[in-house]
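Just one protein chain is left out here, and the rest sit where they should.
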Amino acid sequence: MSIKVRYFASLKESIGRSEDELILTGPLTVYGVWQQANPDKDKPIQALAAVNMDYVDWNCPVSDGDEVAFFPPVTGG
Amino acid sequence: MSIKVRYFASLKESIGRSEDELILTGPLTVYGVWQQANPDKDKPIQALAAVNMDYVDWNCPVSDGDEVAFFPPVTGG
Amino acid sequence: MAVTICTNPFNPYEVLQAYEATYLHALRTIGATSLFIGTMRDFNEGDGVKGMTLEYYPGMTEKQLDKILLDAQNQWTLIDSLVVHRVGDIFPKEPIVLVAVWSSHRGDAFDACRFIMEALKSKAPFWKKELLLNEQERWVAKNSNGYQST
Partner (left out) sequence: MAVTICTNPFNPYEVLQAYEATYLHALRTIGATSLFIGTMRDFNEGDGVKGMTLEYYPGMTEKQLDKILLDAQNQWTLIDSLVVHRVGDIFPKEPIVLVAVWSSHRGDAFDACRFIMEALKSKAPFWKKELLLNEQERWVAKNSNGYQST
């Protein structure tokens, strides 16, 4: 399946990329997507995750075509 | 001593006057001022009292030259 | 800190821009502005209302409002605060009251703005007499707690 991965703000800077296009096989969670996209990097402790622009737990399963996003705590307003 | 008494809103309408000028003798409380000015009328249950534009209890003593005001609960805003 | 009683309709957004233009606009420490505008509705307690007359106690009203703003300044960390209140004849859709609080932080601004509004409702000497659709007049007996259906 094909997953689009996006990174924002300080997480984007520390990873050095704003997005990945992953081609994956088998059932996978958000955490699995992180591991596939960043095999050499632990999940940042405070990082948040979203699937298709809704907040999700890191153990949420992903589906073909999903957009998965990782970012630090939000600081708007 | 000379006391100016003022009435506002529904209390002014029910009394039929907006103010009284009283010449009184001896120590007197706000409640005493009401009784002197309105001998035939009980103190309205919810009425508030002010002396020199500050809220006071009805047992507050008054002094020569004071402005005493009586009015119903406030309804601004 | 400023308190204004006005007898004519006012546009709260114009009042705010004019007030900020005097010196607040130049400050770089303002992080939060909390505002409340009370407007005349055409209904109250289940009845249609055509208009109202707002009576006040000149002198005492300003004195009590000044005390409320000072109370707020003492309880929270504020930069400035403002109250504008109409008196006289008022019609539906017209603003009755504007409360504005400027602060560096939103918590202080929110808390103080609400405090000022609730204190005004319970302590500032204003009295509303409503003119109902059936031409009857009635004094508003007391202010509500500010929520629907209560």
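Just so it is clear, A, B and C label the chains in written order, and each chain counts residues from 1 on its own.
By our rule, a contact is a pair of C-beta atoms (placed from the backbone, for glycine too) under 8 Å apart; a residue touches a chain by one contact, two chains touch by 3 or more.
The model shown is predicted, which means the values in this text are computed figures rather than measured ones.
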Shown chains that the omitted chain touches within the full complex: A, C
Which residue of C:I5, C:A32, C:L54 or C:V83 touches the chain not shown here: C:A32
Residue numbers in subunit A that touch the chain omitted from display: 6, 8-10, 46, 50, 53-55, 69, 71-77
Hidden partner chain, residues of subunit C it touches: 13-14, 16-17, 25-43, 76-77, 92-93, 104-110, 113-114, 117, 144-148
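Note that only the chains that are shown with their structure count from here on.
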Subunit A-subunit B separation of Cα centroids, rounded to whole Å: 72
Where subunit A and subunit C are represented by their mean Cα positions, the distance between them in whole Å: 48
Distance from subunit C to subunit B - Cα centre to Cα centre, in angstrom: 27
Residues within subunit C bordering two or more other chains: none
Residues of subunit B whose C-beta touches two or more other chains: none
